[in-house]
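Could you have a look at this structure, given as structure tokens, before my questions?
Note that one protein chain is taken out, while the other chains of the complex remain in position.
And now, chain A:
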Amino acid sequence: MALLTVDELSVTFTARGRRDVTAVSGVSFDVPQGEVVGLVGESGCGKSVTSLALMGLLPRRGVRLGGRADFDGTDLLTLSPSRMRDLRGRQLAMIFQDPLSSLNPVVPIGVQVTEILARHRGMKGERARKEAASLLDRVGIPDPDRRLKEYPHQLSGGMRQRALIAMAVACAPRLLIADEPTTALDVTIQAQILELLRELVDQEGTALLMITHDLGVVAGLCDRVNVLYAGKVVEAAERRPLFSDPAHPYAHGLLGSIPRLDAPRGLPLHPIRGSINDTIAWADGCAFAPRCDHYTLECLEGTPALAEPAGLGQPGHLVRCVNPVLDSSDLHTPLLEAPVPVASAEGDTAAPSSGAPAGTPSDTTPDTGTTPATATDGEPGDAPGKDTPA
């Protein structure tokens, strides 16, 4: 039994006088204790909304939730706001994308760390300050006593993200949700932050739900990956099979779009056609069909089921597609070829030239009509080090 079981989660925004918008429709996945589960997809696919729904941070008005999210036996979606408040920060914690805007500019770091200790662990005064200092120390912030008195604008970007992580792990939560925690950071810092997260998971047995658009991050950190498209999981698999045999044409396309550094000059990139706006309602068929190279008329006969396709031979590799890609030999999957990523025992910095580029599906402008993956966007996966396969 997984720590968190999300079952058919749906989130619909209802505004008076406007059409309802379903951001997440029937997403299901598990997050077991001590594992890192990735939720991958391009902007607008419902990743962040899913995380906010789990944390109970969506506005109560104008939002309709469906499905269940069982966290150790309690449904997070139906919990009262005050029970949720008790749980947040203590059992579930979240790390946000932009560390500068996510910290209160006019409150010292120390107060922002100790306030959570006071709230959930009843720590006050000197005791709380000492604990806060040791937390900062633990996430790798040098000279914590001085940093506690400083304000967010006095810290570097990496240190801010470390401070946010310190707050998130202050009460040793059982589930950590990280929403694009490295997007706002430069490459070297990205690798360090990912390494830190991995350490926390390994040492504390925390479950980590990693939300990202960066395939490099996924390859480096996640044990299991869920690929989201237009509010639904389209492929779910262990990390290795996902990267070696992506069966859904979308996932296949994402990996195929990663530019190769060793490719001859002038070779065109392979973007996925169209943009996330070229979609049809899931009820009418596969939302990816308009952009899909494997599209047949069968694709328009209702929502495809998330199932294990015959011929793939990997138990637990689920694909929502009627024409899955069964042969991925055409793919060059650099993310796995290089002794994959993360947590290095000694190396603190990534060497951008050492290995394969990481791809980023999305977060590029949708109006370009393509979803190119860019190599510039981060090579955290290049950090040499030990791989921790599932």
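Methods note: a contact is a pair of C-beta atoms (placed from the backbone, for glycine too) under 8 Å apart; a residue touches a chain by one contact, two chains touch by 3 or more; residues count from 1.
Following the convention adopted for this analysis, contacts and distances are computed from a predicted model.
Participant: Out of "ABC transporter permease subunit", "Acetolactate synthase", "Putative tricarboxylic transport membrane protein" or "Multicomponent Na+:H+ antiporter subunit B", which one is the UniProt protein name for the chain not included here?
Facilitator: "ABC transporter permease subunit"
Participant: Out of A:D98, A:E131 or A:E238, which is the one that touches the chain we can't see?
Facilitator: A:D98
Participant: Can you tell me which of A:V6, A:M123 or A:L164 touches the chain that was removed from the display?
Facilitator: A:L164
Participant: Which residue among A:D20, A:D86 or A:D202 touches the omitted chain?
Facilitator: A:D86
Participant: Against the chain that's been left off, what residues of chain A make contact? List them.
Facilitator: Where chain A meets the chain not shown: residues 55, 57, 84-90, 93-94, 96, 98, 101-108, 111, 115-116, 119-120, 151, 153, 164, 167.
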